[in-house]
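Written below as structure tokens is the structure these notes are about.
Yeah, one chain of the complex is gone here, protein chain that is, but the others are all in their spots.
Our next item is chain A:
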Amino acid sequence: MSKRQKRAVKLATVFAAIFAVVPAVNAMHIMEGYLPAGYCIAWGVICLPFLVAGFFSLKKILKENRRAMTILAMSGAFIFVISSLKIPSVTGSCSHMTGTGLGAILFGPGVVGILGIIVLLFQALLLAHGGLTTLGANTFSMAIAGPFLAYGIYKLCLKCKVNRRISIFLAAFLGDIFTYCVTSLQLALAHPAENGGVAISAAKFLGVFAPTQLPLAILEGILTLVIMIALETYAKAELKSIGFYKEVK
């Protein structure tokens, strides 16, 4: 990153840090007719530094390496497909996967933030799924928190010399689960239970999402692994060019 870009990221971070404190202070007032508009803004602002950093990292990748474009398009398209499929689950309700693990493993979590927000915008505008006001919160859980965890898990697994394929599966699987954990927490923060507060509320929301999401997360792990095997077989050159094989000894 150049100096100017670094400064922009720093600025956005500071901006976010200031705002991040605010909802924690206001949280006590939620009970009485609190408008979650503040949360919408806060989450949006928290997303900013990640998105700014992601944008610069995306720009850098594309500038240095045009070949990465195809893999990048694949990762984006993967999120598009995966997050549009509503899959029936064991609990008798449907949910969909996030698809962000692939991009996070290949390009790092920052870039996925940009890819994710495109998908979220599409769904918010056309499908009334998610929404413009909740875009910030959704972006944070699906396009930032999930991918960051997936990326971390993947790197950790590689460091511990876990088989690469198992690492990919685990990263995508846990990234998906984590996205819904964060969503539950976001909902709980804005809607704490009457008695018990955020923790009880979070447990309740998690109780709704987790059983539904668990099989889907496994599914996401499997699909991510399948597409990675396909890429490893047919696009070795591209994967090498984005440094995918670098960390393998």
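The criterion applied here is as follows: a residue touches a chain if its C-beta (ideal position, glycine included) is under 8 Å from a C-beta of that chain, and two chains touch if they have at least 3 such contacts; residues count from 1.
Throughout what follows, contacts and distances are computed from a predicted model.
For the chain of the complex excluded from view, the name given in UniProt is "Cobalt transport protein CbiN" [choices: "Gx transporter family protein", "Phosphoenolpyruvate-protein phosphotransferase", "Flavodoxin-like protein" or "Cobalt transport protein CbiN"]. Among A:S57, A:S95 or A:S167, only A:S95 touches the chain that is left out of the view.
Here one chain is not drawn; of A:F50, A:F78 or A:F107, the residue touching it is A:F78. Among A:A124, A:A137, A:A171 or A:I242, only A:A124 touches the chain that is left out of the view.
The omitted chain makes contact with chain A at the following residues, 33, 35-37, 70, 73-74, 76-95, 119, 122-129, 131-133, 183, 187, 191-194, 201, 204-205, 208-209, 212-213, 215-216, 218-219, 222-223, 225-227, 229-231, 233-235.
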